[in-house]
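Okay, so here's the structure we're looking at.
The complex is shown incomplete by one protein chain, all other protein chains being positioned as in the whole.
Chain naming follows the written order as A, B and C, and within any one chain the residues start at number 1.
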């Protein structure tokens, strides 16, 4: 299985990550792209600032890839990239691309991957609003303190 | 909701369809890309030839978009493209891109869309193998003769 | 609503079996989608093996066997599809 992960300041190009998982035996590529929205619960968002614990985040992305490989052995490729620094409205903050022979495992692995990433990846999001800024955390993790499942 | 569909002879660029569903209130874009594999049950595949009942296929894609809008009202964009004619190994035959405020509805709508497309879209696939060619049909539809659900 | 000559569009394996992308068929009984299929089966034996698993579209929508057809309708035989 191909596995490539990256934490980067550069804008994310989804097509680069789709190409990354290409494989002659893969009939399906499922991709999730997270994009900065212009509002959060009615408040205008100007931009986001992501901060990472970078070496741990890179390792966490690799573990997500290995966990996907263990759960869906047919998967042929996993590519995950997360941006750090300032991300404007409409820009991608995360791309998860999965290739597999058939669509069911590609789609399921993609959904699993983004869910695990949101719980485990040591990255923090500062939402800069029209009047102030807040640390915006992901929805509560079901209490697990340990390793990624 | 943005809706764009296309049946085309031209190579599909997934990024063009991801851009098509961009929306300032969309935080998630889920994409499925179907790609020509190099083998089917152990037999080498040289290339595929897709044939469409084109006006009906365009209408069917629009209906899939409308069905998605009805089931997931938050969805902000649906773009579906299917290629016809000769498609080489590694090239995309279909792209389904869905944008929505949150990931759950984008991923669910994408999975639903590609499933409905495989059952309903009047397109036929000729698989050109190392020694011959066959019409390859999708897995059996649970017996429904009528309209898309 | 009874009888008449209908043109039927053929695609994929049906087009190949018939050796052409459309056929004409004379319907004697009730002019319904099912009546067209029954007439095709008699008049074009090459198509017969495909018809039990095919759907019928009238004016670009899938229809049930009982749906009436009229002169001028766009009728098509839809063998099991393979898109995606």
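One rule holds in what follows: contacts are C-beta pairs under 8 Å (C-beta built on N, C-alpha and C of every residue); 3 or more make two chains touch, one makes a residue touch a chain.
Computed from a predicted model, the values in this text were never measured in an experiment.
Enquirer: Indicate each shown chain that the hidden chain touches within the full complex.
Expert: Checking the complete complex, the chain left out touches A.
Enquirer: Looking beyond the chains shown, say which of A:5, A:45, A:110 or A:123 touches the absent one.
Expert: A:123
Enquirer: Among A:3, A:94 or A:108, single out the residue that touches the unshown chain.
Expert: A:94
Enquirer: Would you write out the residues of subunit A that touch the absent chain, in ascending order?
Expert: Given the touch definition above, subunit A has residues 34, 50-53, 55-57, 59, 82, 93-94, 114, 117-126, 135-138, 140-141, 145-148 touching the missing chain.
One rule holds in what follows: only the chains that are shown with their structure count from here on.
Enquirer: Need the graph distance between subunit A and subunit C over the touch network, please.
Expert: Tracing touching chains, the least step count from subunit A to subunit C comes to 2.
Enquirer: Need the central chain here, defined by C-alpha centroid distance to the all-chain C-alpha centroid.
Expert: If one averages C-alpha positions chain by chain, the most central is B.
Enquirer: Quick check: how many Å separate the C-alpha centres of subunit A and subunit B?
Expert: 23
Enquirer: Counting only residues that touch at least 2 other chains, which ones in subunit C make the list?
Expert: Within subunit C, residues 84 contact more than one other chain.
Enquirer: Any chance you could list the residues of subunit B touching two or more other chains?
Expert: Only 34, 114 qualify.
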